[in-house]
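Structure first, commentary second.
The complex appears here minus one protein chain, its other protein chains still in place.
Labels for the chains are A and B, by order of writing; each one numbers its residues from 1.
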Amino acid sequence: MQYQRIHPKGPEFSRIIAGVWNWADETINERCIAAALDCGITTFDHADIYGGYTIEELFGRILKQHPGLRNKMQLVTKCGIKLKVDNKPEHRIKHYDTTYEHIIQSVETSLKNLGTDRIDLLLIHRPDPLLNPQEVAKAFEDLYEKGKVLHFGVSNFTSTQFEMLQSFLPMPLVTNQLEVSLFKSDYLFNGVSDVMMKHHVGIMAWSPLGNGKYFDDLEKMQTLGVLADKYKVSTAKLLFAWLLAHPANLFPITGTTKTERIQEAAAALDVKLGQQDWFAMLKIIKGFDVA
Amino acid sequence: MQYQRIHPKGPEFSRIIAGVWNWADETINERCIAAALDCGITTFDHADIYGGYTIEELFGRILKQHPGLRNKMQLVTKCGIKLKVDNKPEHRIKHYDTTYEHIIQSVETSLKNLGTDRIDLLLIHRPDPLLNPQEVAKAFEDLYEKGKVLHFGVSNFTSTQFEMLQSFLPMPLVTNQLEVSLFKSDYLFNGVSDVMMKHHVGIMAWSPLGNGKYFDDLEKMQTLGVLADKYKVSTAKLLFAWLLAHPANLFPITGTTKTERIQEAAAALDVKLGQQDWFAMLKIIKGFDVA
Partner (left out) sequence: MQYQRIHPKGPEFSRIIAGVWNWADETINERCIAAALDCGITTFDHADIYGGYTIEELFGRILKQHPGLRNKMQLVTKCGIKLKVDNKPEHRIKHYDTTYEHIIQSVETSLKNLGTDRIDLLLIHRPDPLLNPQEVAKAFEDLYEKGKVLHFGVSNFTSTQFEMLQSFLPMPLVTNQLEVSLFKSDYLFNGVSDVMMKHHVGIMAWSPLGNGKYFDDLEKMQTLGVLADKYKVSTAKLLFAWLLAHPANLFPITGTTKTERIQEAAAALDVKLGQQDWFAMLKIIKGFDVA
C-alpha cells in the first residue's frame, strides 16, 4: 500500500480507501475492516446517511469491541443531506442542510455512533444552494478548535462552489470527493480536476469502477479484457490503475463488501499502466481518439 | 424595509429596488416614486435606453419639481447598449458600445435627464465583446474623480467577464445585475452566484417573479398557491421571499407600475421562508428533488 497526504496540509491516507456505504450489518463490518487493514487500507469513508443513518453505528460497534483499532485508521464522514426516511419524520422533503446547527449536530451524532472522539476528515456531502459560507466557516472552526474534526473537505462540488467556500475558511479544504472512473471521466476534462490540482487538493474517487451497467457492454469489456491480459491482471485492477496513473492525485474508494474485491483494489497499486495504454483505454470507452 | 450595503465598499440600498423601465409617463413616475418611498424603497433602477431613451427624463421631471427628493433616494443607471430606434438614426444596427467616449457621454446625458449631479451606481448594461477594459477603467476613474458616479458595477455578465473587467479597475465592481427568479434560477447553479459571493458582490435580481408566462402553468401555480396559503401571503410575496432567503445577497427589482404591487414587494421582507419550503418550491418548478 502507498500512503500519502491528500493535500500538503491534509491527513495521510492509504491510496486506496474503503467505502462503507453498503456495509449493512455488524458481521460485514467486522470482516471488511479486518480485510481492509490486512492489505494496508487504513482509510474508511463514511457518511451520516449511509444505510439510512445506520452504518456509522454498525461500524462503531466494531471499534468499541476492539479498542486498539481506532488509532490504526483514518475516519472520513460527511454531513449536509437530510433524507426523507421513516425514522426522520421531521424531514418532509429530501433536502440539504449546511446550517451551523446541523453541521455541529451531525458531527456529534457521528462521533457518538462511531464511538470515537475525533473525525479525521469531515466533508460537506453535496453543494447546498442555501450554503452560507460564513456559517459553515464558524461550524468548521468550532469543530476544529474542540478537536472533534481534524480536517475538512467537500464532495460533489463544482470548481466555483469549492473556491467560493474556500475563500471564507481559515483552513484548507483538503479534498473534493467526486465520481470518477474510466466510464465517467467528466471531472478530468471539464475543469474540476484542473482547479483541484491548482489548489493541491487530492480527489477521493467514488464509484471508481463505474457501476455495474458498464460491464454489460460486452464488446468494450472484452477489449479492456485483452489489455488486462497483457498486464496479467483483472479488468478491475486495470480500472484502478487507470485512475492511479492520473496526475490529479486520485484516491479511489472501493465500495465493496467482498473480501477478495478489497484485496484486489489494494493490489492495483502494483500495476504500472503505460502512457499509450492509458489513452487506449480511454479510446475503447469513448469510441474515438482522445489525442 | 431592510437597508444594506450591496458590497462592503458599495452603496447602502433598500433590499427591494424599484425598477423604472416601464414608467412610461410623468404621472406614473410621480405616483410610483411616492409609493416606493412610502414603503421604504429608496433605490431606483434606471437605464439610459429604457422607454427608448425616455424614462430618465420623465423621472427627472419629478425630481426637479420636488427638490428634496434626490437626497432621499439612490439612483442606479446603465450604459453600453445602442438601440436601433427612430430618434437615433446613427445607429444602423443594435450594438454595444463601451468605449471611453460613449460611457462619458451616456453618463452626462443621464445626469442631465435625471436632473441630478451624481449617479449612485453606474452599470455596464451587457457584456460587450469589444469591451476594452483599459478604456472602461479610464472612464470609470474620470467619472469617479469628478464625483459624477459614486459606484460601479455590471449587468448580465458571466463570471469570467466580471473577473476580467475587475482585474483592470482600481475600484470594486459592487454588483452584477442578473435575471434571477424561482423560474429562472440558472445563475444560482451555474457558478455565477458562487463567484459573486466570493467577491462579496450582491446581486440585483431583475424579473424576480419570472415573466407572466410562468403564471400560465396553472398546476404549478396552484401548488405554489397552497404553500402561499400556509404562510398567509400572496404567491408573489412567496417568490420574493424565496430570493431573499438565498445567501447570495439578492436585491430583487420590482418592475411594476402598480402601487399595490410595489407595496406587496416591500412587504415580502416580512415573510420568513423555511428551509424545507425553499427546496419544496424549487421542486415544484423543476419537477424533481434538487437535493
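Going forward, a contact is a pair of C-beta atoms (placed from the backbone, for glycine too) under 8 Å apart; a residue touches a chain by one contact, two chains touch by 3 or more.
Treat the numbers as computed from the prediction; the structure is a model and nothing was measured.
J.: For the chain not shown, which residue from B:9, B:72 or B:94 touches it across the whole complex?
T.: Residue touching the absent chain, from the options given: B:94.
J.: Considering the whole complex, which of B:74, B:161 or B:256 touches the chain not shown?
T.: If we include the chain that is not displayed, B:161 is the one touching it.
J.: Using the touch definition up top, pick the residue from A:34, A:83, A:195 or A:221 that touches the left-out chain.
T.: Considering the complete complex, A:195 is the one touching the chain left out.
J.: Touching residues of chain A against the unshown chain: what are they?
T.: Touching the missing chain: residues 159, 188-189, 191, 194-195, 197-198, 245-247, 275-276, 278-280, 282-283, 289-291.
J.: Just checking the interface: what residues of chain B touch the absent partner chain?
T.: That gives, for chain B, the contact residues 81-82, 91-97, 99, 126, 128-133, 158-161, 163-164, 167.
Throughout what follows, only the chains that are shown with their structure count from here on.
J.: Could you work out how far the Cα centre of chain A sits from that of chain B, in whole Å?
T.: Those two chain centres are 42 Å apart.
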